[in-house]
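Of the protein chains in this complex, all but one are displayed in their positions.
Chains: A and B, in written order; residue numbering restarts at 1 for each.
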Amino acid sequence: MLNGIPSLETKKLGLWYGHFQALRDISVAVPRNQIMAIIGPSGCGKSSLLRCFNRMNELILGSRVEGEVLFDGANIYAPGVDPSEIRYRIGMVFQKPNPFPKSVYDNVAFGPRVNGFAGNLDEIVERALVRAALWDEVKDQLRKSAMQLSGGQQQRLCIARALALEPEVILMDEPCSALDPVATLKIEDLMRSLVQDYTIVIVTHNMQQAARVSDMTAFLMMAEDRAGVLVEYGPTSQVFTTPKDSRTEDYITGRFG
Amino acid sequence: MARDTSFHRRLMVRRLKGGLAGSLFFLAILSGILVLIVLLADVLIDGIGWLDWQFITSYPSRRPESAGILAALAGTIWIMALTGLFSFPIGVGTAIYLEEYAADSRLRRFIQTNISNLAGVPSIVYGLLGLGLFVQFLAMGRSILAGALTMTLMSLPVVIISAQEAIRSVPEAHHRGAYALGATRWQVVRHIVLPGALPGILTGTILSMSRAIGEAAPLIAISALVYMTFLPVSPLDRFTVLPIQIFDWVSRPQENFQGLAAAGIIVLLVVLLTMNAIAIFLRNHYQKSVEE
Partner (left out) sequence: MEIRRGFHQKLKEIQDDVLAMSGMVESAIMSSIEALKNRDLDLAHKIVADDIKINQKRFDIEQKCIQIIATQQPMASDLRTIISVLYIITELERIADHAEGIAKIVIMIGDEPPLKPLTTIPLMAEKACDMLHRAVDAFIRHDAETARKICLEDDEVDNLYNQVFRVLLTYMLEDPKTITRATRLSWVAHNLERSADRATNICERVVFTVTGKMEEIASKY
């Protein structure tokens, strides 16, 4: 039924931190079961845009949103919408792996537990870990502290933690920036397999990564007043071979940065 | 070569300066340790002879041979237990509110500044406040309850500040991770912040208790008894505490009472070190359980 509408869509989205406008007039639509990459120079508002998708920006004092963010066609900023519900349905993975100082099991079970899940937790935990391609590595040490895993394993644990809630969308904020190249490739491979069941939005400062994993690419830049604006949005294959906007061209060929 | 010799000469000078600085710092720490050793030795030499089971289990007496510290020890334990009971939940609650709930408003900063200032107020001032507020205005009399509440007032700022430090040491990334999984603010506090901050909170609380344990001034101000020959059985009973008992003995002219005072100091030190040991044990225990 939802097949016709994009999974996520912003309409004239603006974001303010106090008197500073961080994003202006962003309109993008993320198609279902695709990966959208957000690229752009540092400080252009990539992560801010990502946080608008699950209302995480509200944790920053003085932030304010204008315009709309539609999730399955419904505005997530409409009055009466609880951010917890949004975050329950839209998972997030952060820049640095941030497992809780708990066991592997408790990390994955955290989401279902706080959201009052009453069924078989073991099953959920196993399924999430399998889906995140971590099960084989940790199945004999579920009670071990998550802090003892390697960086790449920790990040996959964080992905499993998000998957345990069976979200519809996964947001990833530079998920590989703290990882070595092999761990990075593993995560990228995982993303390509996850996208069959989920919609993924990834912020990355690594253009090659965006080119490798994403289906759609949004290029953001800072305007004169330092607000982030959308310069170009289109299929990744087009943006990286024949960008329409000369600013995109200059950025991805390294003629400015 | 010329350049080399001048470099080596300067290197010598640099090394010399570094060595000099190092020895100065060592001297600084040495002076502190020396004073401590002398103090401890002095107390031990004077008091160890008086320290026996009879000393622990007897009430004070005019005759030094039969005098003991039982009432003061019991009073100290009462006061500490109640102070801990009051200051831990209030202090931790305040810290959680300030760190996790309060908006970054002018009011919050005002409260914060005041808490910091209160931590520096002389303890006698708290004693006078306790005398006016609890003993007289709230008519609690010169009871354990009034004493414990006074001590609570005194130790709260330190408990709050150390709990705030502990809460702040829980990485922001863990907060965000929990929020992103749909946790509510209370769930984040309950499942992420408190477990992470507990070792620090416990350490801070116990250390502020152990500081309060040695305080005589506020309790003298609310007139704890000095000469007590019964054990307090309820929070409304009158009481005395170790520092006051020691203070009393020290101020007597007879030589033997000086020995008693030294023995009392040893008991106080043992209680204090025990509490610090508990603090360290708890911190290590919880840190391990968190990291493994």
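Rule of thumb we're sticking to: a residue touches a chain if its C-beta (ideal position, glycine included) is under 8 Å from a C-beta of that chain, and two chains touch if they have at least 3 such contacts.
It should be emphasised that the depicted structure is a prediction, and the values quoted were computed from it without experimental measurement.
**Student:** Which chains here touch the chain that is missing from view?
**Tutor:** A
**Student:** Of A:Tyr77, A:Tyr105, A:Tyr198 or A:Phe240, which sits in contact with the chain we cannot see?
**Tutor:** Hidden-chain contact among the options goes to A:Phe240.
**Student:** Write down which of A:Ser27, A:Ser150, A:Ser193 or A:Thr253 is the residue touching the left-out chain.
**Tutor:** Of the listed residues, the one touching the omitted chain is A:Thr253.
**Student:** I need the residue numbers on chain A that touch the omitted chain, in ascending order.
**Tutor:** Here the touching residues of chain A are 207-208, 211, 240-243, 248-249, 252-257.
The rule we apply is simple: only the chains that are shown with their structure count from here on.
**Student:** Quick check: how many Å separate the C-alpha centres of chain A and chain B?
**Tutor:** Their C-alpha centroids are separated by 47 Å.
**Student:** Please give the residue numbers of chain B that touch chain A in the complex, ascending.
**Tutor:** For chain B paired with chain A, touching residues are 103-104, 171, 173-184, 187, 191-192, 195-196, 290-292.
**Student:** Which stretch or stretches of chain A touch chain B in the complex?
**Tutor:** Touching chain B: residues 54, 56, 59, 61, 84-85, 87-88, 91-92, 94, 96, 98-102, 110-111, 114-115, 144-145, 147-148, 158, 161-162, 165 of chain A.
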